[in-house]
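Below is one structure; the comments refer to it alone.
Excluded from the complex is one protein chain; the other protein chains are retained at their positions.
Right after this comes chain A.
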Amino acid sequence: MSNFKGKYHDELIANAAYIGTPGKGILAADESTGTIGKRLASINVENVETNRRALRELLFTTPGALQYISGVILFEETLYQSTAAGKPFVDVLKEAGVLPGIKVDKGTVELAGTDGETTTQGLDGLGARCAKYYEAGARFAKWRAVLKIGPNEPSELSIHENAYGLARYAVICQENGLVPIVEPEILVDGPHDIHKCAAITERVLAACYKALNDHHVLLEGTLLKPNMVTPGSDSPKVTPEVVAEHTVRALQRTVPAAVPAVVFLSGGQSEEQASVNLNAINQVKGKKPWTLSFSFGRALQQSTLKAWSGKEENVKKAQAAFLTRAKANSEATLGTYKGDSQLGEGASESLHVKDYKY
């Protein structure tokens, strides 16, 4: 059946298209309190609200960086925070032409009877929460479903369950004015080669779009946040061109042209690797009717974090690191990144953590 036509129809389409503006992408700054604690711990910073706030302020007030960013995904706490001077973060972002987004899922739980496969929670009361977030200024949402590749995985059950969870979430968001980012992340862990990743990615994305269609989701008002198609973490590396070719082909086989933008997750790639791969993806010749951009968390913040180390006197240095990565990824969305950005400390460091849990 066709998509439902709610009161936010035109706004959803406009916002989704805006996020996919060439040259821009998404900063994923929606680490839960627990996860951001790990980040802060890695630079010996205490996990308290003031520090979490300070880190996000550092990012959002970097001079010249927000022009490369069309949206920022926030954790709930951050949506209601302000700068030290008292200006609400949503206002800082809005004034810079950046759409605030909000993580709405409540994490993953295991599917009984499987070998560690998961489903994502968060549907209860989701409509009311989305309406509240919309009031607070959010205009898009994110929900992360997780699948893994193994001898018997992903199972039919896991694919079906995660696809239909994403579809329910997506239509509830649209009913409440939020553009849903549809994120079926297939973890990179494993010894499999790129062909297997490609086959599974195609299978999972086909199931996702079937579910979205069954749930009457307005595709023009959604975004897709998939993994790039790569070899498993325990498998020999391939060139960015090979990653790009397999990734674009997987999308050509599964993603309708009505979807305005695909914003890749970085999934443990180093900052530089993620930019270089995104650049190669944008250089692939062939049919690419969607914008191909980024929604990076670790791959945008790693060197910034290291440069900051929680110290006020390092803010400028940290902001310079963030600006460098933001600009690099902006160029990557245009296929013009030359890989010559001043690599901050840690920019080439792999960010892969086995069986990563947010």
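One rule holds in what follows: contacts are C-beta pairs under 8 Å (C-beta built on N, C-alpha and C of every residue); 3 or more make two chains touch, one makes a residue touch a chain; residues count from 1.
By our rule, contacts and distances are computed from a predicted model.
The unshown chain of the complex is recorded in UniProt as "Fructose-bisphosphate aldolase", chosen from "Sodium/potassium-transporting ATPase subunit alpha", "Lateral organ boundaries (LOB) domain protein", "Palmitoyltransferase" or "Fructose-bisphosphate aldolase". Of A:65, A:172, A:186 or A:255, it is A:255 that touches the chain left out of the display. When the omitted chain is restored, the residue from A:38, A:94, A:132 or A:203 that touches it is A:203.
Considering A:49, A:115, A:135 or A:241, the position touching the chain not shown turns out to be A:115 (whole complex). Interface residues of chain A with the unshown chain, by the touch rule above, are 1-3, 113, 115, 151-152, 156-157, 160, 164, 195-196, 199-200, 202-203, 206-207, 209-211, 213-214, 219-220, 249, 251-258, 287-289.
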